[in-house]
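Shown here: the complex without one of its protein chains, the others still in place.
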Amino acid sequence: MILWLTFAALAAAVVVLLLYPVFRGGKDAAGRIAYDMTVYRDQLAEIGKDAERGMMTPEQAEAARAEIYRRMLAAEDAENTRTAASSRRGMGRVARIVLAAFLAVGVPAGAFSVYAALGSPSLPARPYAARADDPDIIANTKAEKLAAQLEANPSAAGYKKLGDIYFLANRYDEAAAAYRKETGLAGNDAAAWSALGEAMAMANDGIILPGARHAFAEAYRLNRTDARTRFYLGLAEAQHGDLRRAVAIWRDLQKDTPKDAPWAAMLNGHIAAFSKQGGFAPDTIAPQPPDAGK
Amino acid sequence: MKKVFAMLPVAVFAVLVGFFIYRLVLIDHGDTPNLIPSVMIGRSAPAFDLPPLFDGQPHFAAKDLQGKVTLINFFASWCEACRAEHGFLGEVKQAGIRLIGIDYKDDPKDAKAWLARMGDPYDEVVTDADGRTAINFGLYGVPESYLIDKKGVIRFKQTGELTPDVIRSQVVPLARELSR
Amino acid sequence: MKIRRFFLLFLLGIAVATAFADTARAVLPDEMLSNPVLERRARKISEGLRCLVCQNESIDDSDAALAHDLRILVRKRLLAGDTDAQVKQYIVSRYGNYVLLKPPFDAETLGLWLGPGALLLFGAAAAVFFYRRKDGVAETPRLSGEERARLDALMNGGQGGGENAS
Partner (left out) sequence: MIPELGHFALILALFVALVQAVVPMIGASRGDRAWMGVASSAAAAQFALVTLAFGCLVWCYVVSDFSVLNVAQNSHTDKPLLYKITGVWGNHEGSMLLWVFILSVYGMAAALFGRNLPPTLRARALAVQGLVAFGFLVFILLTSNPFLRLDPAPPNGMGMNPLLQDPGLAFHPPFLYLGYVGFSMAYSFAVAALIEGRVDAVWARWVRPWVLAAWCFLTVGIVGGSWWAYYTLGWGGWWYWDPVENASLMPWLAGTALLHSLIVVERRDALKAWTILLTIVTFSLSLLGTFLVRSGVLTSVHSFAADPSRGVFILALLAGFTGLSLTLFSIRAPSLKGGSLFAPVSREGGLLLNNIFLSAAMGAVLLGTLYPLFMDVLELGKISVGPPYFDMVFIPFMTPVILAMALGPMLAWKRGSLKTAFARLRISLALAAAAIAVFAAFHVSWGVAASMGMAVWLFAGTMETLAERTGFLRAPWRETKRRALGLPRSFYGMIASHAGIAILIAGIAGSTAWQSERIQIMHIGDSVALGGYEIKLAKVEDGIKGPNYTAMRGIFDVSRNGVQDIALHPEKRTYDAPPRTTTKAATWGDFPHNLYAVLGDPDPKGGYVTRLYDKPLVTWIFFGGGLIALGGGLALLDRRYRVGAPTRSKYAGRDG
């Protein structure tokens, strides 16, 4: 609420600022020629100074002055023709009211509607210092401690946590090692296998080697709905050159993906990009789940 | 006259923008402006005579290229992209093309271990320890592959990884034509 | 958790793309030739050859592995008795003109080499055209009496405006 009130106040302040000249009315100022004359007078004064300093002979100074005088006369001519020619004087009251209405309504309305499309009003700011209670942060600083504890007292949940910490710290090799321990301890845990595969892939700059592929296959065997597993199985196909197969798997995943899923955009992007690379239209590919057998 | 001169800047600028648009269109169509075509295409493979990776096997030299269509694949165990490419090399061999691997600036121990782990699709693997042969081929980096005809002339070069698409649509058809 | 992973993959993609190499530079002591004259020639040649895998750097400035190999090659060729031109030709025969930081003068680069001169000629022609122009007034004539009167009115009328520097 405070957020919206602040926005409204900001928009209102801007509107007031924009409307000020509209309602202040036209205070007459000097005409164009007065501005020109100011400069020409200044130039004349400079010539005087130059001549006085001996930078110009009196004749040169006189010629230079004559040039400026001519420009002054020309400016006056221009002013007279312009004044005679321009018949329109201002925009009138109605136009001014229309303008004021547009400024007062159009500007804030436009800003709010664009913000509605681009902004994330529901997300609070997350300054680092204010995240002292954030479990991730605490965990991150205590990763070493946790690793030591697990050494003495291994547990699947502990390794999962450790793997997550390493993963988020971009330490993928260590994350993979922790998840591998987790898969060993947890038995048939699809999420653990999937996390392992992802960590291994990330450790190789996103390339899914046989080891990682095996982990994903294992995860898929245990759970056929997990989005992450299906996404990476598709990616593996793509990396093996079978773009049609990859797109088929992703389109299958797309069917089960809610529109507002955070990865929906990325998934659609992958489908579009890989279809383009493969030179086919995505909708010519029938959705197909990954092979369970592999 | 004056008018023509006044048009000149906007005309020059329009041509310039035309170039930029065309370039961006090319990039958008998958043309990678950064790839430099090899000047070696259509020329005989440079002279070389490289020692084998595995002890006891023969050397491989430029003269051995005669009589058989060959794909020379430069790779290294330390190269990330080579891993991605490696799985598809089998297709090349299946198509009846002789496949020679040149292990580029690598520790033989690492290369052997790598081939043991990833599989060894090559007919022969030789080593280019100091990278001199690679430079003679005009190599930018690994992986790169050169398709060479029966007379030892370079016919095709792939800078970067061989993808299944490149193998199927370019390498195999060209090799077939060349073997005739 | 899952959500975050996907975003991280996205982040990682960007990080990999913008990563670039270490900046420790160029020629290493063990590459250098003991003969200072040959070494100086080698450096000179290296400065004119492009590092093929870098952005706009000569192989003399680059620490890329290929640049290192090319520097050694340049020195080997020099030791073998090649002239500077032969060394360059050797590398051009492998990598094409792209490797030369100073492009050769040929049909394709005609515009590049003659362009600057053409621009200057165009400028000179425009200047000549400008100086021979007739519609300007060579010497400003004195003001006529009528003009002087108008001017006086103008100057005095505008008395209020002026040289009040703010």
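Labels A, B and C are assigned to the chains in the order they are written; within every chain, residues are numbered from 1.
We take it that a contact is a pair of C-beta atoms (placed from the backbone, for glycine too) under 8 Å apart; a residue touches a chain by one contact, two chains touch by 3 or more.
Everything numeric in this text was worked out from a predicted model, so none of it was measured.
Q: Relative to the complete complex, which of the depicted chains are touched by the chain excluded from display?
A: Contacts of the unshown chain, counting the full complex: A, B, C.
Q: Among A:P58, A:P127 or A:P258, which one touches the chain that has been omitted from the display?
A: Selected residue, touching the omitted chain: A:P127.
Q: Looking at the full complex, which residue from C:A65, C:L79, C:L112 or C:A149 touches the chain that isn't shown here?
A: For the chain that is not drawn, the touching residue is C:L112.
Q: I'm checking contacts with the chain that's been left out. Which of A:R32, A:K145 or A:R224 qualifies?
A: Of these options, the touching residue for the absent chain is A:R32.
Q: Which chain A residues touch the hidden chain?
A: Against the missing chain, chain A presents residues 2-3, 6-7, 10-11, 14, 17-18, 20-40, 42-43, 46, 49, 53-56, 60, 63-64, 67, 71, 75, 78-79, 83, 86, 88-91, 95-96, 99, 103, 106-108, 110-111, 114-115, 118-121, 123-131, 134, 136-137, 139-140, 168-170, 262.
Q: Touching the absent chain: which residues on chain B qualify?
A: 2-3, 5-7, 9-10, 13-14, 16-17, 19-24, 26-28, 33-37, 140
Q: On chain C, where is the contact patch with the chain that was removed from view?
A: Against the left-out chain, chain C lists 3-4, 7-8, 11, 14-15, 17-19, 22-30, 32, 47-48, 50, 52-58, 61, 96-103, 108-109, 111-112, 115-116, 119-120, 123-124, 126-127, 130-131, 133, 135-138, 140, 157-166.
Here is the rule we use: only the chains that are shown with their structure count from here on.
Q: Give me the residues of chain C that touch two or more other chains.
A: none
Q: Which residues belonging to chain A are in contact with no fewer than two other chains?
A: Expected reply: 205.
Q: Mind listing the chain A positions that touch chain C in their complex?
A: Its residues touching chain C are 30, 33-34, 37-38, 41-42, 45, 63, 66-67, 69-70, 72-73, 76, 164, 167-168, 170, 198, 202, 205-206, 227-228, 231, 262-263, 266.
Q: Along chain B, where are the residues that touch chain C in the complex?
A: 36-40, 46, 105, 130-132, 134-141
Q: Applying the document's contact rule, which stretches of chain C touch chain A when the two form their complex?
A: 1-10, 12-13, 16, 139-143, 147, 150-151, 154-155, 158, 161-163
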